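Just one protein chain is left out here, and the rest sit where they should.
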Amino acid sequence: MLEDEARLEQLNMLRANATRFADRNSPPCRARALRGVPPGFDRQFWQSIASQGWTGLLVPEVYGGHGLGFAEMAEVVSSLSVQVAPEPVTPVLVFAGRLLEACAENAIAHSLLGEMAHGHSLPAVAWQEDTTGVSGFDANGHLATPATSCQVDSGRLRLSGCKRHVRPGAAADGYVVTAQLTERLALVWVPSASVGLTCESELLADGSFAAKLVFAQVDLPFGNVLATDEAAQSALAAAYDATLVIAGVELLALLRQMLTMSLDYLRTRTQFGKAIGSFQSLQHRAVDLLIQQELCSAVIAQAIAATDAGCDAKERALLAARVKARCSDAALCAAREAVQFHGAIGFTDEYDLGLYLQRALVLAAWLGNGSIQRWRFSALGGHLRSTGALE
Amino acid sequence: MLEDEARLEQLNMLRANATRFADRNSPPCRARALRGVPPGFDRQFWQSIASQGWTGLLVPEVYGGHGLGFAEMAEVVSSLSVQVAPEPVTPVLVFAGRLLEACAENAIAHSLLGEMAHGHSLPAVAWQEDTTGVSGFDANGHLATPATSCQVDSGRLRLSGCKRHVRPGAAADGYVVTAQLTERLALVWVPSASVGLTCESELLADGSFAAKLVFAQVDLPFGNVLATDEAAQSALAAAYDATLVIAGVELLALLRQMLTMSLDYLRTRTQFGKAIGSFQSLQHRAVDLLIQQELCSAVIAQAIAATDAGCDAKERALLAARVKARCSDAALCAAREAVQFHGAIGFTDEYDLGLYLQRALVLAAWLGNGSIQRWRFSALGGHLRSTGALE
Amino acid sequence: MSIDWNAMETEVFRTTVRQFFETHYPPELRYPKRRLRWAEIRDWTLQLARQGWLAPNWPVCYGGMGLSPDKLIVFIEEQERHGVGRFPDMGVLMVGPLLIRHGSPAQREHYLPRILACGHLWCQGYSEPDSGSDLASLRTEAVVEGDDFVVSGRKIWTTLAQDATHIFLLVRTDKQAKRQEGISFLLADMKTPGITVRPIRNIAGNEDFCEVLLDRVRVPQTNLVGQINDGWTIAKTLLGFERIHLGSPKQSEYAIARVREAGEWLGLFEDPVFVDRYTRLALDVADLAALYARFVDQLKRGETLGPDVSMLKIFATETYSRIADLLVDSFGSSGAYQGDVDLGCGRIDVLTTYYNARPAPIYGGSNEVQRNIVATQVLQLPR
Partner (left out) sequence: MSIDWNAMETEVFRTTVRQFFETHYPPELRYPKRRLRWAEIRDWTLQLARQGWLAPNWPVCYGGMGLSPDKLIVFIEEQERHGVGRFPDMGVLMVGPLLIRHGSPAQREHYLPRILACGHLWCQGYSEPDSGSDLASLRTEAVVEGDDFVVSGRKIWTTLAQDATHIFLLVRTDKQAKRQEGISFLLADMKTPGITVRPIRNIAGNEDFCEVLLDRVRVPQTNLVGQINDGWTIAKTLLGFERIHLGSPKQSEYAIARVREAGEWLGLFEDPVFVDRYTRLALDVADLAALYARFVDQLKRGETLGPDVSMLKIFATETYSRIADLLVDSFGSSGAYQGDVDLGCGRIDVLTTYYNARPAPIYGGSNEVQRNIVATQVLQLPR
């Protein structure tokens, strides 16, 4: 836990800053206006995020960043999520960012990381290949070897295959692509302008975009292989787990906001001569949402502390799956209940609730939804551990 | 449906009679007193059931019964179940009774049926062999070939194996046992006094008993084979399905009674200066139980009408599985909620609610609980049918 | 034209109706994802009108088909089975039966033929921003001035008011009276000065509903239906088929069929966990249909439905909602794709089902209110 008083102090300051920044610069109407208009977010706003130093928050100082931890990243992400800011902070800075950092011995990764830290580049990760995304995992719940293949031909690479569900889609400056290289996993950097790469945009529930990428014999220098084999495996697993946790943070922020909006409505809306919040059945359902919120919060705190402390890979994977499972389901449940609490008004486009509901749909589905993460938890063997661990 | 006005009239009369009989002769305190004392029910009371003509209700007139249908049987069973009468009406009269009737070309079955119809004999069915009972079904949800084997040796039978969950246990006068005879299914009659048969009693939640039967080379005349092969299969399947439906009727009666008791309590018990039944959260949960009750009732009515009309075996099996799945889960849910509605008093032994809860546990588990029946429904292929069938 | 439908064998009638729908209903409009706009459904509606089938529920003498309850149910079943979209049917469903029962001869003579000719399209002005579940608290006011009522207020959740030519309104005509006793029932032309329609876009991006602003709208006193201050009672007589309609298993049946399709295309039936979840819901739908059939039988026997019919609406909409959740869940990483998800072998629109299911427990009297009704009126629990 965050025993360190100084860090706690710093976290509180960061939270206050981030909240102030997001409140001022990113009211929900900003998100509303960006829906469905490619790229689905605002690159200028990304620059102002960069000015806050947040694009480099997780990046070690040697690569031009601030070298802070997940606890700090969570504060930033949470503040932006409360305002449904559509910028791809988690996919770029956490998923791609952690991956690049793990590969930073590679010159390209090294330089990309610096550019990302300064807000000049938006890398994305392309790993899933099927409709549901389930083929992204092997029978033991680990990340599976992809079908996308990478052939070596006189010192050059030829990449062929197809990737799906890539966020932030066509707006990324390039992709860290998982591929098979001589039957081993490789992480390959593919700039978005590469010849032979086509990118199809898919509109998501919240008006943001995901990409379907098709690689037709994309020709790349050999140096674009950022990592292979076990190094690639462990980099990918670590980045994926971290992203699950931060996606959980986003989902929790959405849940919190939906519950807050609902409580405000329940307190003020009157029907049959009294505030509807005085009706016991609604009260009890609101309490059940609060319980889910606090469960999310508790397991996220546990996961962030463990990840920041650097626990072993298995433990980290189990915690991350737990976070994503709990937060995905809880946020969708909150969305459902919030609409019901509000009645018809909650289902109108002009009321902000829909923005949260739609973002929750996107984040719950991303990277593996609650059902998939619960299955992963058991496939990883987590369900057979003794749960009697208070110490 | 029961278009026939005369039959409707007759059903109403039967219901009134059965209700009056059960109310007068079988208050819950009778059931209470019989708990845990072998045989777990009252053979004299069985005689008075016989005097009403109910032991022969389903039995065709040619075998000494009344040849009535399942709709009539349901009325009798329901009235007795409302009073938690512990007599094994369903296991004996429906499960064993239907089986014997289907085998009535066999002389032993013929005579047993007549004895049963007159209340002189209590046959039981022994078919399950494992702890959970799941091995009683094959991968397609049909009744599986048993491991119990029957060898033919110079015109005699030798039966070896083990059967479980046999109701009414040691009190039965004999067992229709499923066994393998030259790799085919056979139904074999084993009198309870047979040499080589040992019977271990298991106490059930409601104070009644089930038997574990061990057959150690039990020697029987060949004529005790009541049916083999397809005749045995279809007799067993039909009897099993009918029993599922009538067990559903029992469960519904328990549910109804638990809801009635709860509503009475909710209307009269005051806390915080008002009847607790005025608290909205309890009201809404009571409504959810009512919905489950009515769903049970609707699907039972459908199943009884179809069974009485003689629908095809597949349709019958699907309906029976649906009935047992819905009624098992609904009754257990009602038991749980009824205790919660009542508070601590509902969990005391002196309050009758416990009798209903415990009987519901027994009946829900018997023959395959809700989860197992839902699985069977899909294994039988029922889940892939179009559900759009209003006509 | 004047066939005695009720004398016809049920199955013959069913076949007749089915064939007509199969022959004439535009295939591209089957199972519409949202309420169709007048421009889309106009041709079909006019064809129905020409056939004399626009108002199956009206008596023959007023130009309807005069169907008995059991035949009417067959008609509706066949509509649902074929996925026939609703036209703006408030005139047929609500205004016609109301005027036949409570209207003046002049009102009947004026309005009924125009409804049948599709000249008048009606919308319903009941709900208001501050009276959702608590309709009787409505505040739109009508004051008598000369020969007119002058109506001011706001109506909301008015289905397809954009397409309507007329609106029927519940308005407050006596502010002193107890809630339900000061309400009257008025008919108004949408072209009357002072009426403004503002479509409301919903989360799914459709504009099924509108807000209708009423600013000193002059409605002739002759447009009052029934007695003054008797509007609540009159409006209540319109409930009937409406109440069972909300509990129809059709939406759930359609949705579970989408899950089945998706399951087959995605190979999910290999996964026992999916099969388990799917089967649970398929059984809920099947058992709902059994319960629905019981209420339909009641109607067929000519009986009226009691407050227990609310059970259907509760279970139907919550089952629908659970199915929609399973559909989203089954699609995994594609579960938040807008529009059709391409599965190679076919396309399924996941989110539209999700969006349609979301407000189902709200519309037509929220499930909370329905549960209150069942608790107090059926279970006789104290208020």
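Letters A, B and C mark the chains as written, and numbering starts fresh at 1 in each.
By our rule, a contact is a pair of C-beta atoms (placed from the backbone, for glycine too) under 8 Å apart; a residue touches a chain by one contact, two chains touch by 3 or more.
The shown structure was predicted, so the numbers you read here are calculated from the model rather than taken from an experiment.
Looking at the complex as a whole, the chain kept out of the display touches A, B, C.
When the missing chain is restored to the complex, the residue among B:113, B:218, B:319 or B:332 that touches it is B:332. Contact with the chain that does not appear here is found for just one residue of C:40, C:70, C:271 or C:308, C:271.
The chain not shown here is touched by just one of A:50, A:214, A:231 or A:290, and that residue is A:290.
Within subunit A, the residues in touch with the undisplayed chain are 1, 263, 266-267, 274-275, 277-278, 280, 283-284, 286-288, 290-291, 294-295, 298-299, 301-302, 322, 325-326, 374-375, 377-378, 382-384, 386-391. Interface with the hidden chain, as seen from subunit C, comprises residues 271-273, 276.
Although one chain is not displayed, its contacts with subunit B can still be listed: residues 128, 131-134, 164-165, 202-206, 210, 270-272, 279, 281-282, 332, 336, 339-340, 343-344, 347-350, 354, 357-358, 361-362, 364-372, 375.
Keep this in mind: only the chains that are shown with their structure count from here on.
Centroids of subunit B and subunit C (each the mean of its C-alpha atoms) stand 43 Å apart. Centre-to-centre, using mean CA coordinates, subunit A is 41 Å away from subunit C. Rounded to a whole number, the gap between the C-alpha centres of subunit A and subunit B is 53 angstrom. Multi-chain contact residues of subunit B (touching two or more other chains) are listed as 280, 283-284. Annotation for subunit C: residues touching 2 or more other chains are 368, 371.
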